[in-house]
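Note that one protein chain of the assembly has been removed; the remaining protein chains are unaltered in position.
Chain IDs A and B follow the sequence of writing; residue 1 opens each chain.
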Amino acid sequence: MTKKTRRNIYRTARLTAFYIFVSGVTIAMLLPLYFIVSLSFLSTREAYRYPLPLLPALNVEYKLTHGERGYLLSVYDPIDKEYQTVLDTGDLEKMSVYMKSQLGAPMSVPEIEQQIARLEHEAPVFFTRRKSLLYNYETFFKVAGTGQAVPALIRSLEICAMTIAISLTIGGMAGYAFARYTFRGRDALKFSVLFVRMFPGVAIAMPMVIILVNMGFYDAPIGLSLVYSVGSIALTIWITASIFMGIPVSLEEAAQVFGATKIQAFLRVTLPLSLPGLAACAMYAFLGAWNETVAAIILTQFNPTFSVVVYQTVLGAVGQVNLAAAGGMVMALPAVIFTFFIRRYIHQMWGGVTV
Amino acid sequence: MTKKQWKKLGEQAVPYLLILPVVVYYAAFWLRPVLISVIGSFTDAAGHLTLQNFAMVIHDEAFIPALRNTAVIVLFSVTLEFFVALFLALLINRKFVGASFFLFLAMIPMALPSAAAGAMWITGLTAHGWINSLLHYLGFLAKGKSIYWLAGSETSLLALLIVVDAWQVIPSVMIILLAGLQNIPEEMQEAGYVFGGNYLTVLRKITLPLLKPTIQTAVILRLISAIQIWLIVVILLGFSRLPVLVERIVYYHKEVRGLDISYQMAMGYTIIVAVIVSLVSLAYLQVSGAFKKERGEVA
Partner (left out) sequence: MKKYTSLLMLAAIMMGILAACAPKTVTVTVEVPVERTIEVPVERTVEVPVEQTVEVPVESKTLVFSSRLFSPPREQEFFINEVIKPFEEEHGVTVNFQILDDDTLLERAKIQQETGHVTTDIICAHNGKMPDWIDAGYVEDLSSYVNSWSDRHFSPAFQADTNRGDKQYFLPVGADVYLLLANNKALPYLPEGVDLDHITWEQYAQWAVNIAEGEGEGKVCITGIPMKSWIYMFGGSALSYGAGFPDANSSEAMQAWKIWETIGKANGFVPTVLNIDSCVDPMMREEAWLTVFHNARAGQVYASNETQFTLAPAPSGPAGIGSIAGVSGYAIMKGAPNHDLAVQFLEYLTRPDIQVKISKGTGGFIPPVQEALDYLGNEPIDEVISKAILVLDNGVVSGVPAYKYQDWGAVKQCFDDVFEDTILPGKDVTQDRLDQAQQCVDDLLK
């Protein structure tokens, strides 16, 4: 074995170990997430089994016999490996609804009647139906009302965009001032900005909302982004200030030496370098605005945000944790997509600064 | 005044002009409710000026437990979250193939709305939940047996809360640290290696000192929100079971708001929390040298 191949083997082994480690960390992080996602695809019956199925079943295997009240329906349980009774009724309409809502594998009344006809020659009768995996999501959108959910989604994205715009401009300006200038009262001002986040928001949410209603912002998206910006501006100031501080002033000065104006120097040098920090701020602002419900419920009526629609749909989902999970996923998806795009700016490859 | 003097004055005004929008914004939307609640905290039910509200809060039998629980949670969760977040940020900053995707996966927990996170932990921690199911499949738990995660002692509940909270919060600390790390020119670290430093020395002597302002920001922001933890506590345990400070505000503000003393208690707790958070933050910034360093650097 040459020295080179040995080094190669050593390198490969190290790399493998590294990736095994990274995968381990990833699995530990995402394990809880896996279960809530999987829960959103389970039927109500599956969602309350113990142990909980690791994967949603694709089919439901039915067994039908004569029962005390009419027909006795059983389904196969893949974990206990046996058929378990679920319903005894003569009301086929009810059986059809049950198959849809509790088991997620619907059959129409005529289809059930067909199976019952078979029951005259052989008992029990076995049959299999494909489970509708997206049943919870369908129910969610049916209850929320597609006509309401989609505009609410767009409205929420609008609110998030406005919140990001307000926080980044107002907060970023102040952050730059705190990082680059010396002036009287700087530390005190910077600290008092932070006080906005120190003061428990729950105690002042309502009075704040009343102020906005009195200013005519009731049921208007801009009103909500004004509320949400209060917290994220403070955050933005501190994050951008620390990021701007980390960027050497000399870089900007160098640019000015080469004939750039102060503003050009800022736009061409400092701003791109601070992009990861700004992206992190945007992420905070987005998530804060996206997930908020308390103020949104009070401040909207005909123009609810998406979080309010989800809240109203799953509020009473006791005994339907799978449906609540589906609602949570619908809520989380746009935020995850946003995260997917923003990550490129948080983690930019260092290209070397050219002036 | 000469043109030069005007120009100097203009330059001096620049930082104030940059800050002006923030001041106006807060004055318009935030200041009034805060002043109202500050006044409320010094007023009794009849409208007279008093300090009695604070006495009532301090004599509240849940106050000392709330203070203690909050302190424990803050101490352990901020420490835990900071080190794990720093570790993850350093890992991602190594820019291995797939680092960017790993970052995306690591950020997902913070994107989860609290209602979904609540449902996730409730269905996980209940006796017939997915955590026990998983242990069952892996063979750690015999059939018919369960671990009662949420029925333990106060200490184990606190530990559980810290872990559950950390799961969701670590990404948000991580991205600030990562953003800071991105700004450190690689040449500086390379220089460290050239002079014979190993990874840990470079980290300690070069990377971390350069990261200091970002670390201070990440820790102070985390500290402030950690002291105000309440939602996950209430989602998992309900009100009053394991009191924490802000949970008490919400409790008096929403849950038992009909009591004659509810408003006074809520406002009393609010101001006490605000004071505690400010003092802790000030102490942290002082100890970590944030003020000193800024002055030094500027001078």
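Definition applied: contacts are C-beta pairs under 8 Å (C-beta built on N, C-alpha and C of every residue); 3 or more make two chains touch, one makes a residue touch a chain.
Keep in mind the model is a prediction, meaning the values are calculated, not measured.
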item	value
Hidden-chain contact residue, picked from the options A:24, A:185 or A:319	A:319
Omitted-chain contact residue, chosen from B:39, B:151, B:191 or B:279	B:151
Residue touching the undisplayed chain, where the options are A:37, A:109 or A:143	A:143
Options B:36, B:208, B:237 or B:282, residue touching the unrepresented chain	B:237
Touching residues (missing chain, whole complex) on subunit A	44-45, 48, 50, 69, 72, 85-89, 91, 94, 98, 101-102, 139-140, 142-143, 145, 158, 161-162, 164-166, 206, 209-210, 213-214, 218-222, 225, 267-268, 271-272, 275, 278, 297-298, 301-304, 312-321, 323, 345, 348, 351, 353-354
Touching residues (missing chain, whole complex) on subunit B	126-128, 146, 148, 150-151, 236-241, 254-260, 262
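The definition used in the following text is that only the chains that are shown with their structure count from here on.
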item	value
Rounded Å distance, subunit A centre to subunit B centre (Cα mean)	20
Residues of subunit A touching subunit B in the complex	18-19, 22, 25-26, 29-33, 35-36, 39, 48, 50-52, 54, 169-171, 173-174, 176-178, 180-183, 186-187, 189, 191, 193-200, 202-204, 207-208, 211-212, 226-227, 229-230, 233, 235, 237-239, 241-243, 245-247, 273-274, 276-277, 279-280, 283-284, 287, 290-291, 293, 307, 310-311, 314, 321, 324-325, 327-329, 331-332, 335-336, 338-340, 343-344, 346-350, 353
Residue numbers on subunit B that touch subunit A, as the complex places them	12, 14-16, 18-19, 21-22, 25-26, 29-30, 32-34, 36-37, 88, 91-92, 95-96, 98-100, 102-116, 119-121, 123-124, 128-130, 132-134, 136-137, 167, 172, 175-176, 178-180, 182-186, 210-211, 213-214, 216-217, 220-221, 224-225, 228, 230, 246, 249-250, 253, 266-267, 270, 273-274, 277-278, 281-282, 285, 291, 294-295, 297-298
